[in-house]
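All protein chains but one are shown at their positions in the complex.
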Amino acid sequence: MDFQYKSPTFVSIVLCAILVAGMSAFNSAHSAEVKPAETQNAQPVTDCFESRIGYSSVTRVENANPKYGYPNVKCSQSTGAVLWWADPFEGTIPMGDMPEISDDTRGDFANAVVKPRQPQLMYFNMGPNGCESCHEGKTVRYPKDTKPRLIGMHQDIVENSLKLMHGRGALWCLNCHSANHRNNLIDRQGNLLSFNQPQKLCGGCHGDIYIDWRAGIHGKRIGSWATGSKKRWWVCTECHNPHTVQVARFNRLKPEPPPPLPRGMKNADYERAGEAKH
Amino acid sequence: MSEEKIIDLKDEDELRQGRRDFLKHVCTSSAAALVLTTTPSEAVDSASNPDADATVAEYFQGHFLLMSEEEKLKAIARLEKRYSAKYMKKTTVANTPAPDGVLFGYALDIGKCIGCRRCVHACVKENNQSRNDPEVQWIQVMKMPKGNIAFTADQLDKGYPEKSEFGDYGVQVGGNAYKTAGLSTEDAQNYYNDELVPDKDFFYMPVQCQQCEKPPCVKACPVRATFRDHAGVVLIDYNWCIGCRMCQLACPYHARRFNWGEPNLPAEEMNPKTHYFGNRPRMRGVMEKCTFCAQRTREGRNPACQEACPVGARKFGNLLDPNSDVRQVLATKRVFRFKEEAGTYPKFFYYIG
Partner (left out) sequence: MKTALSFAMDFGSYAIKGGTKYYAWLLFLGFFILVGSYTAYLQFTQGLIVTGATDQITLESFFASFVFTAHVAAAAVLVVAPGYLYHRKDMKELAVIGEIVAMVFVATGITFVLFHMGRPDRTWHIMPGIGYMNFPNSMLAYDTIVLNVYLILNMIGVVYMLYKKYVGKFEAKQLAIWFKPIVFLAIAWGPLIHIVTAFVLASNARIGSWHTAVLPFAFLSMAGASGPALIILLFLLIRKNTKLVINDSVIDLMTTIIAWSLGIIILVFAAETFTLLYPGTEHASSLRYTMFGHNGLNMYVVWFWGVMVAIVGSFVALLFSKVRRSYDRLLPLVCFVVFVAILTEKPMVLVFPAFSPTPLGEYAEYHVTLIEFFNVLFVWAIGFLSLTLILKGAIGILTGEVRHDKSAVASQSGA
């Protein structure tokens, strides 16, 4: 349908031919361009995930905000990733107490909220009392030897449990998981920490990242942009899996579809052609 | 900025007041006839629309910024009525002013960006772009080769001039000379369609409107349909734009998009919470672009692209507030502006965190 630009001489010579071809082309062009695309009306994706698959999942609820008829989230048609939140604070709880830092780094957590991590943890939710459903000291005894060693725990449910590693093998399970309080994490001073507040544990070693995170320049925060107002913070384990940092730091993920090609262009192979040159 | 302010967006009753009786004195049948002769499409609209007078009134409305408060309310009421009817859901068109004492800025970490394009599509979900024919996206992600794949030993003796009596290989023209590496648009791929991202030999750089402090588009617009608001965001009055595309020619960031045809926005995908300068549905033949989600940011909430980013590479905030995320980035990271040499002074910063 596209027509190479030709000089007026050409047109005057093949005038009639162009006319016949032209009029039919107009009609086809016309019908092609006003045709609405049915493909857009596919059913919305309901099983969605935030950030990465398996880290936290969300179910789309229609008309969650009756005022605008919004669903709670809008998800990608091709990947299922949550792209859009109607209410950024849906399902959040206050972050809880956070230690003050006495330099000029911001530590304003007054209006900080997080999505609790515990409901998202697969193994935590296998019993009514979390991990302590089994690890209560009787069904599974508390370990007496706390020296790092390779243990074959949970190979039935955790595929790669023998490969889990943090700090290139310098740390092992009980450095972070409390031996006697399995529903909690434990920091180096022996304080018990909630799974909802992993930042208190991670920050102990990863101080530079922790400072950036507190200042709002590492990690993700949504909600209000204004300082001091309500924000939903993403905590460490919403993006990072501390068990697999050495084996698979981040799994690669499926991208959203590319932009439309400029009208008239058949492909963008010239971009790839440049790559072959390297 | 309370939660209520973010979610419960506007006092709507205020806008309803202007709706009554405004049609009576605005239009005449002769004005309608003029519109009918000048634009066949408007004619179709007004013929099928029982409220043809409102169409005429919309046609003759002036620049939004030059309207009186009363006229603004009327214009907004007109639009809300039209959109609500067209998309079969109650649509609000806000006129929230930009906050005072705020200069909006953006920072994006290209060290973290993985090129997943979620920002691109979140933007489309929020901002009512035409979904297809034309498909409009305000953000475009460039995939650029890292240096590690650029240079190869077998290219050492390629190129011109060849090895000479001087013993060296002279100035390499060809061979390794023709290798781009790093932040260069030269070999950027905008249409990459990989199975998985990020590609280890590439990095990614999303580009959208850079909200320049010295915007060449504002300078180029012959009718001032595009302008900078006092929070530093460049906006467009879609009802004032004449579609000459001089701004698109002037923009060194390829940030502006044109509605080449009638926008194709399915009613069920339409976002009914809109702003006059933000995401309200556009018409054929006008320019549009990123507004930092005027409908959100003017009411305290982050832009849609910032919320969609899965790796937290996007930071938005007030450049005048030393504690804002953006200012923290500027203070502690190495930032740069894209195409600094264009002399546009963007408020969109890139950094490698």
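Observations on the model:
When the chains are written out, they are named A and B in that same order, and each has its own residue count from 1.
Keep this in mind: a contact is a pair of C-beta atoms (placed from the backbone, for glycine too) under 8 Å apart; a residue touches a chain by one contact, two chains touch by 3 or more.
Quantities reported herein were computed from a predicted structural model and do not represent experimental measurements.
From the set B:249, B:331 or B:352, the residue in touch with the chain omitted from the display is B:249, counting the whole complex.
Touch with the chain that is not drawn comes from one residue among B:81, B:125, B:228 or B:339, which is B:339. In the complete complex, the residue from B:259, B:274, B:297 or B:318 that touches the missing chain is B:259. Although one chain is not displayed, its contacts with chain A can still be listed: residues 1-5, 7-9, 11-12, 15, 19, 22, 25-26, 29-30, 33-34, 262-265, 268-271, 273-274.
Along chain B, the points of touch with the absent chain fall at residues 35, 38-42, 44, 59, 62-63, 66, 133-134, 140, 142, 184-188, 190, 207, 216, 218-225, 240-246, 248-254, 256-262, 284-287, 339, 342-343.
The working rule: only the chains that are shown with their structure count from here on.
Remark: chain A and chain B have CA centroids separated by 24 Å (rounded to whole angstrom). Chain contact summary for the complex, chain A toward chain B: residues 33, 36-37, 39-41, 50-52, 65, 67-69, 74, 76, 81-85, 87-89, 106, 108, 212, 215-230, 234, 239, 250, 252-261, 263, 268, 271-272, 274-275, 277-278.
By the touch criterion given at the top, residues 1-3, 6-8, 89-90, 92, 107, 114-118, 120-122, 125-126, 131-135, 137, 140, 145, 149-150, 152, 178-179, 186-198, 260-261, 264, 266, 268-269, 271-273, 297, 300-302, 304, 306-312, 315-318, 321, 323-325, 328-329, 332-333, 353 of chain B touch chain A in their complex.
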